[in-house]
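My questions will all concern the structure given below.
For this view, one protein chain was removed and the others were kept in their places.
Chain lettering (A and B) follows the sequence in which the chains are written, and residue indices restart at 1 in each chain.
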Amino acid sequence: MKKTILTLIALTLVLAFAAISQTPPAHQHQVVLQMNVDGMDSWNQLFANIQNIQAVFGADKIQIEVVAYGKGLSLLLKTNSAFEERMKKAIAGGVVLAACQNTMRLRKVTTDDLFPFASQVDSGVAELIRKQEAGWSYIKAGE
Amino acid sequence: MKKTILTLIALTLVLAFAAISQTPPAHQHQVVLQMNVDGMDSWNQLFANIQNIQAVFGADKIQIEVVAYGKGLSLLLKTNSAFEERMKKAIAGGVVLAACQNTMRLRKVTTDDLFPFASQVDSGVAELIRKQEAGWSYIKAGE
Partner (left out) sequence: MKKTILTLIALTLVLAFAAISQTPPAHQHQVVLQMNVDGMDSWNQLFANIQNIQAVFGADKIQIEVVAYGKGLSLLLKTNSAFEERMKKAIAGGVVLAACQNTMRLRKVTTDDLFPFASQVDSGVAELIRKQEAGWSYIKAGE
């Protein structure tokens, strides 16, 4: 009987800890940034945003993923040399820059058209949902 | 005494399960889409978004609600025949297209001015809050 009780208590403790562990630890931050517009102003603000939140939280304490879709896909095109250095710096700081494959198909953009440091996701908008479901903060970047 | 202990354990298990069950089940997704702008580009992207996330998650696995307010209310006006078929298809796939009654009053839009498949909510922005409080993901659609 006591064994049964102890087993039940152990199980209960595991369940309680599981419930608690679903909330993110206080020292870690995660944010997904929506980028579905083009234009210098929006992209300048995006990289200022990234720099600011890395400064506030610490670059090693916050995971940042930028999801580029719709008109925002142009950010990651090799032709966008004006932002290449800022993107490389972001990548070096651990930021993920992800291109939406649905937009790529729609706009006939191939992997070769993108900077080699760009990641890819099946669907930009689905990625925004998945990250929020995983507890990430979400921000619509740009104007 | 043992009865008391068992009662306490049962209560504890119920509480632990209740805590766990507050996280959404892994196979179900919910997203509310803000639509407060007008323009073909934004609306085209909206319906592309809907199609994409239904393809990724399965139309029967994700609940989608579009909240049209401000300038976005025009989407649901009967006069917007260019998007009627796409909206009907979305509705057939289980999507809710909701008009903001505050915007309706402000813009003197009546129920008769809206497509009959449009739902209504008291306040578009309050609806966005309610859905987030209920655990839905949130995305600002359009540009």
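Just so it is clear, a residue touches a chain if its C-beta (ideal position, glycine included) is under 8 Å from a C-beta of that chain, and two chains touch if they have at least 3 such contacts.
Since this is a predicted model, take the numbers as computed values, not measurements.
Within the full complex, the residue among B:44, B:63, B:80 or B:102 touching the omitted chain is B:102.
Residues 2, 5-6, 9, 12-13, 16-17, 19-20, 23-24, 29, 31, 41, 45, 48-49, 52-53, 55-57, 62, 137-140, 143 are the ones on chain A that touch the missing chain. Although one chain is not displayed, chain B still touches it through residues 1, 5, 8-9, 11-12, 15-16, 18-19, 22, 34, 36-37, 70-71, 102, 106, 122-126, 128-129, 132-133, 138, 140.
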